[in-house]
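First the structure, which I've put down as structure tokens, then a few questions once you've had a look.
Showing chain A:
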Amino acid sequence: MTNEELIARLQDIDPSISVDAGEWPNAHIEATAWPVLAPALRLCDELAFDYLFCLTCVDWKTHLTMVYHLTSTRHRHHLVVKSKLDREAPSIRTVSDIWRTAEFHEREVFEMFGVHFEEHPDLRKLILPDDWQGYPLRKDYEDPVNMIKL
Partner candidate 1 sequence: MWSFAALADLIHEELNAQLDPSWVLAVEMILVGLSAIGLFALLGLVLVLMERKVSAFMQIRLGPNRVGPAGLLQTLADTLKLLVKEGITPNGVDRLMFNGAPFIAMIAAMLLLAPIAFARDFQIWDLNIGVLYVSAVSSLNVIAILMAGWSSNNKYSLLGAMRSGAQIVSYELSAGLSVLTIVVLAGSLQMSEIVASQADGWWVFKGHVPALLAFVIFLIAATAETNRAPFDLSEAESELTAGFHTEYSGMKFALFFLAEYINVFIVCAIGATLFLGGWMPLHIGHWAGFNQVMDWIPSSIWFFGKTFFLIFVIMWFRWTFPRLRIDQLLDLEWKYLLPIGMVNILLVTAVAILGWHF
Partner candidate 2 sequence: MVEEIGTTEQGDLIINVGPQHPATHGVLHLVITLNGETVKKVEPHLGYIHRSIEKMCESLSYRQFIYSTSRMDYLSSHINNHGCALAVEKALQLEVPGRAQVIRVLMDELTRIASHVLWWGAMAMDIGAFTPFFHAFREREMINDIMEETCGARLTMNYMVPGGVMFDLHPNFYGRVKAFIRQFHKKLPEYDELVTGNTIFRSRTRGVGVLSKEDAISYGCSGPTARASGVDCDIRKLFPYEGYGKLQFEQPLATEGDTYDRYMVRMHEMRQSLSILEQLIDNIPEGDFQAKTKAVLKLPKGEFYSRVETARGEFGVYIVSEGGTTPYRIKYRSPGFSNLSALDHVVRGQKIGDLVAIMGSFDLVIPDIDR
């Protein structure tokens, strides 16, 4: 599917999605729309986004943005899904039941950014020690010992 068709198809599913064209289409969604959209992306035959190759988060100081990079092993098209989250209490539905790779990636985002993934089967710290305080990849994170101000 070309990017134009993809954008049209996405807006069929949910007209409220705004999609930027680019190398890969960027779909901006509300966190609340994600539980409906994610299975649709995965299961719809024309889209068939079955491969979540990157999942991360960006701290924009005013808000957080979840970024999902999806591709289809059948159609070879790409889609980037972005969702703005509230910085104080970031929360979004997990996709670990749809793309199982998300389980580890979400655990990483959870400890690094403090995003809470609803219904995640095992939301614990993965990389950091269990008693770690704070979210290291946020922009305002301070660590007097390990970080050197340049």
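Observations
Rule of thumb we're sticking to: a residue touches a chain if its C-beta (ideal position, glycine included) is under 8 Å from a C-beta of that chain, and two chains touch if they have at least 3 such contacts; residues count from 1.
Selection rule: all candidates are chains of the complex that A comes from, given by their letters.
The structure displayed is predicted, hence computed values, not measured ones.
In summary, of the candidates 1 or 2 that share the complex with chain A, the touching one is 2. If you check the complex, the residues on chain A that touch candidate 2 are 23-24, 50-54, 56, 58-59, 67, 69, 73, 76, 99-101, 103-105, 108, 126-130, 136-137, 150.
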